[in-house]
Each structure stands twice: as structure tokens, then as C-alpha cells.
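I have a structure I would like to understand better, so I am pasting it below and will then ask my questions one at a time.
A single protein chain has been removed from this complex, and every other one stays in its place.
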Amino acid sequence: MEFTSILFYVFALYFIGSAVLMVTSRNTIKAAMFLILSFFSVASLWVLLEAEFLAITLILVYVGAVMVLFLFVIKMLDIDKSTVRAKFTKYLPLGIVVSVVVISQMVLILSAGHFDLDNSIGPVRKAADFSNISQLANDLYTLYVYPFELAAVLLLTAIIAAITLVHRKESRSKRQNIAEQVNVQVADRVRLVSASSSKSKESK
Amino acid sequence: MIVLSDYLILSAIVFCIGLAGIFINRTNIIMLLMCVELILAAVNTNFIAFSYFGSDIAGQIFVFFILTVAAAEVSIGLAILTLVYRNRGSIDVDVTNSLKG
Partner (left out) sequence: MENAYLTIVLAPLIGSIIVGLAGNRLGRTLSHSITILGVFVSTVLALYVFNFHVLQDGAVFNQNIYTWMQVGGLNISIGFLIDNLTSVMLVVVSFVSLMVHIYTIGYMHDDDGYTKFFSYISLFTFAMFMLVMSNNFMQLFFGWEAVGLVSYLLIGFWHSKESAIEASLKAFLVNRVGDFGFLLGIAVLLMFFGTLDYADTFAMVGQVSGQTIFGGVSVITVICLLLFVGAMGKSAQVPLHVWLPGSMEGPTPISALIHAATMVTAGIFMVSRMSPIFEFSDVALTVVMVVGAITALSMGLLGIVQNDIKRIVAYSTLSQLGYMTVALGVSAYSVAIFHLMTHAFFKALLFLAAGSVIVALHHEQDIRQMGALRKKMPITYITSLVGTLALIGFPGFAGFYSKDMIIEAVHFSSLPFSEWAYYAVVGGVFITAFYSLRMFFIVFHGESRVDPHTEQHLHETAPSITVPLILLAIPSVVIGYFTIEPMLFAGWLENSIYIDDSVHESMQSLKHHFHSAFSLITHSVATAPFWMMVGGGVAAWVFSLYRTDWAAAIQKRFHRINYVLESLYGFDRLNEIVFVRGSRKLGDFLWRISDMAIIDQFVVNGSARLMRFMGSVIRPVQTGYLYHYAFFMIIGLMLVLTWVLVAGENPLLFLGS
């Protein structure tokens, strides 16, 4: 067995293990910690796949920012542990059944043969000083520059949205009440008045 | 020799664990969001695997964007969660069924 294969299996085991532990834990903080562990194993797998930049980005962005955010919110909100526990065991069997079914289906499909995966593609290993970043940057800033800009705008939107949502100041909005408008009656809008025509002096 | 299908199977397994997690932890919104993160991690692994074995950098570019979007999504999701907690007093999923038809 090659060294990389051993590494693969180890990291894969960590990944799956921490995932299972995360899903089955009752304590939300523990679940967050297990998720962080699974991210670390994912990052290692990505390094194996020669995507170094993204592996580091995963750690920095995901673990460093997103999971910290999670932990903030978990700590901020009060979670009732009892209700979590009560409903947990109720759905466990069904969940296991469904996931086993789906996993087996996927494995059946994805294993060699259907997609002829083993024979077709082979990895191209690159030199040790090959720069993954420059390879990414080459395509990102030329071919995919529009999605790049859009992603930036998306982040801007997310910032604004998040702030607007949680902002505590009252907003004065003029809203239409459609139901009220549709239910209007004739008497509310029209008033019939009878007017007399001008009197003309008949010379009779 | 690790082939592509190994990575795909790994990614599929973790994906389904995430699904099961959603299924099991249905009452806890934070757990739901974290399971979604797990699913996204599995999918990202899938993309990176294809990028490596297919010698196409586009897979990594896509992961780049998925990371961006996931970060944005998490922040807004947590903001909504905070609001729900502020208005309802708990994050029990049972109280958030006002979209019931």
C-alpha cells in the first residue's frame, strides 16, 4: 500500500467518524467541535488531492470564521436540552434506514463499471514547487472573472441582509393591505347625488 | 492506488450522514445548519476529486465559489435564527411552522 493510500484511509476514517459523532451528539457545543474536526480532515484530504490553496482557505474561512460564528450563536441562544433529547430517539431508526438506503444506492452507482471511472482518467501529478495558487488565479481572473465579481456582490448583499435583519431600529414602512383593498364595497367609494339641470326660462 | 471512485464513495457516505443528521436532528435549527455544512463539505470534496483526477482546474474554481456562497448563507441563516429566537423565545422547529398552508 502506498503512503498516500494509507493517508487517504486514515483521513477518510476521521471524516466519517467525526461526521457520525457530530450527527449523534446531544450537546450542540460538542457537535460544533466535531464539525470542526471533520473540516480539518477534509482539508487534509484536499491537500492529498493537490488543492492546497483551498485546503488552507477551508481552515481559515470555514473553521476560522463560520464555525466561530456558529459557536457565538450557540452560546448566545438558550437551547433546551431536554426537548432535543426527547425527539432524538424517536426518529433515529427511520433516519438510519433512509441513509443506509441512499448510501447503498450511491455506492452501487458510483462504483466502477457504470461510469467506467477506473480506466478513463488518471491523475497528473505535479512537481513539488508547482504553484496551485497561480494556477487558480490564472483561470479565476481571466475566464471566470464575472462569477468572481458576482461572488463579491453576493457577499456584499449578504452583509447588508444580515445587518438589516438583525437591526433593532423600528422601520416605518408603508405597506398595502391587499385584503382590505379587495374587500372594498361600492358604498365606500361612490356616492350618488341627484342634481337638477339648469332652469331655462321657457317663453310659454 | 486510490482511484476516483473511492473519493466519490467517501463523499457520498458523508453526504448521506449529513442527510441523516438533518433527519434526526429536525428540532434543532443549529444542528440543521451544521449538517448542511457537512453536506457542503462532502460535495466540495467531490469537486476537488474530479478536478484532480480530470486535470481541470475548473473544479477548484467552483469550490471557491461554493465556499463563498456557503459563508454568506451561514451568516444570513444565523441572523434569521437570531431573529426567530428574539421573536419566539426558543429555536424549537415546532414553533416555526407559521408557513403552514
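Miscellaneous remarks
By written order: A and B. Residues from 1 in each chain.
Basically, a contact is a pair of C-beta atoms (placed from the backbone, for glycine too) under 8 Å apart; a residue touches a chain by one contact, two chains touch by 3 or more.
Note that the coordinates shown come from a computational prediction; the quantities given were computed from them, not determined experimentally.
Of the residues in chain A, those that touch the hidden partner chain are 98, 101-102, 105-106, 108-109, 114-117, 120, 197, 199-204. Looking at chain B, the residues touching the absent chain are 19, 22-23, 26-27, 29, 32, 93-94, 96-101.
The criterion applied here is as follows: only the chains that are shown with their structure count from here on.
One finds 5 Å separating the Cα centroids of chain A and chain B. Residues 2, 4-5, 8, 12, 15-16, 19-20, 22-24, 28, 31-32, 35, 38-39, 42, 45-46, 49-51, 53-54, 57-58, 61-62, 65-66, 69-70, 73-74, 76-80, 83-84, 87-88, 91-92, 94-96, 98-99, 102-103, 106-107, 110-112, 115, 117-118, 121-124, 132, 135-136, 138-140, 144, 147, 151, 154-155, 157-159, 161-162, 165-166 of chain A are the ones that touch chain B when the two sit in their complex.
Within the complex formed with chain A, the chain B residues making contact are 1-10, 12-21, 23-28, 30-31, 33-35, 37-38, 41, 44-45, 48-49, 51-55, 57-58, 60-61, 63-65, 67-76, 78-83, 85, 90-92.
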